[in-house]
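What follows is part of the complex, with its chains left where they were.
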Amino acid sequence: MILKFKRDCTSEQIHEMESKLSADNIENYVVNYKGCRIIVCNGNVTDIPEYIESQIIKTPYKLASKEFQNEKTIVDVDGVKVGGNKIIMIAGPCAVENQESLIEEAHFLKSIGTDFLRGGAFKPRTSPYSFRGLKEEGLKILAEAKDETGLKIVTEVMTPTDVKLVAEYADVLQIGTRNMQNYQLLDEVGKSDKPVLLKRGMSATVKEWLLSAEYILSQGNPDVILCERGIRTFETALRNTLDLSVVPLLRELTHLPVIVDPSHATGKRSLINPMSKASIAAGADGLMVEVHPCPECALSDGEESLTFQQFGNLMEELKSVVKVFGKAI
Amino acid sequence: MILKFKRDCTSEQIHEMESKLSADNIENYVVNYKGCRIIVCNGNVTDIPEYIESQIIKTPYKLASKEFQNEKTIVDVDGVKVGGNKIIMIAGPCAVENQESLIEEAHFLKSIGTDFLRGGAFKPRTSPYSFRGLKEEGLKILAEAKDETGLKIVTEVMTPTDVKLVAEYADVLQIGTRNMQNYQLLDEVGKSDKPVLLKRGMSATVKEWLLSAEYILSQGNPDVILCERGIRTFETALRNTLDLSVVPLLRELTHLPVIVDPSHATGKRSLINPMSKASIAAGADGLMVEVHPCPECALSDGEESLTFQQFGNLMEELKSVVKVFGKAI
């Protein structure tokens, strides 16, 4: 059960309720959501004062559920709206590799109508002996690309102590697949005022994913964008198995926007174009695509990056595709 | 390595080659493919006579590979072409339940432009205590529906000794997911002159799937339609995980047409519409959808069946969707 306090409630009233719940041995968690105080209770409460509205939400995630909020969340990233009628496009290299190449790419991406520049400054790598990113230097290059082009920046943060630093440069904080259940990191981005792009864990169920979103929401940050990026299955023909059915499924379960990353999902350049279109058809709010000036010389994930020309073609082709689904791009 | 005999070769020449290979201890299999004699050899052959053309095919499936045949196979089902520019629609109930209801449904499906009527007369059921289908009686009802409407019939055959019987009534023989590696059944439908719709095994890799198609092709039946219907993964939110990326992947690996069954893949009525559109966007040649006059009273799979109205809407909406991908319906 959740208890929503009316907007003019005093903190005394909130504390009083907390004490009552604790006295009754009902576990409870006070959260802020879009300026409202809410108590999430594990158990049902009786004798609820009139300044509180109660709601029973059957799913374990509360704030993330459609039961709680029926209208879709539109995440406003400094004017670029994610979750509305416009399909948003996030593109860029897997990792920020050097200033010149990123700036060149940013100009290209801007010129064809991309909304966000992606690029890793902090890179999670399976092996300790792989390139782990340029770190703050990478963030600065991203900032420069933003200054020059106006593209918004999406970049990954891997550990709680880096959240402040990354938030200085990024417009959207990305949580990678390996960190979907890094709870201190979720808490920390939940306290940030920057929107969060939350990738699905590679073997996370939809329920677990929404509970990870709930970590962020329950810390007071309502701006979470979900990103499907493929799951791990027995099939080895492709890097991951893109679980595209979760896009319409999430529409029924949550009000949060959902985008798709066909690059990591398939790991295969030639499949990015058709699977981008399929993602739009399934109802995705946007796409996150790896693009590299020279995929074969990329420091990571080259085999799943599009060339400029391939991405240009995709953008062009998407224009008519999104229209048939009543969307713009 | 495969050896293709020129069309005017004598059977002596073929036998001679077989003897030579056996003498050299090279395992070999003689197959017919579209009127050509081909020997598939596990090993390389030298001194090849000029009436034989040899080809090295790197994949374990040979006839099914694009290396072997680059142009797409178009399966002609009595005038309805699968694999061409037109998206084909297969619809109907999970199981044939009774005459009246099926005939009514067939008329409806025909009226809105469906190409094929599906319906199980022989039903594979996890429990021995579930309805296993009307068997020959069900086939007769399908035949009647065909007579009345002209719809082509797709229906499942589960065991080699039933192939002849089912082929008398069906236009396309369906091999279900549990039988994808029932090799005697594959051999038997390979000897039939009816096209075969081969569903992917629920935990089959793409390679295994194409090798099962190869069983059929190598028995002389070139008309195989592949059908993705979801795979089994850790995710339990939906019945299966629709592996839609295999649609464009198969385009690169094989010349065979590929369709998608979003009903079994998702197991959830509300997802069939968006995932049908996503399948088209990914490049599928057709769709197989469960439709039932009264889903909640279906003997099996009701929760994944569309009502007539829902399927009518889907057909209507697909008209503009397929156009943007350069297809007709």
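Residue numbering begins at 1 within each chain, and the chains themselves are lettered A and B in the order written.
Just so it is clear, contacts are C-beta pairs under 8 Å (C-beta built on N, C-alpha and C of every residue); 3 or more make two chains touch, one makes a residue touch a chain.
These numbers come from a predicted model, not from an experiment.
Sequence-identical chains make up the whole complex; the displayed set comprises 2, and the total in this structure is 4 copies.
The rule is simple: only the chains that are shown with their structure count from here on.
Subunit A and subunit B have centres, each the mean of its CA atoms, that are 38 Å apart. Residues of subunit A touching subunit B in their complex: 203, 205-207, 231, 233-238, 241-249, 252, 265-266, 268, 270-271, 274-275, 277-283, 320-321, 323-325.
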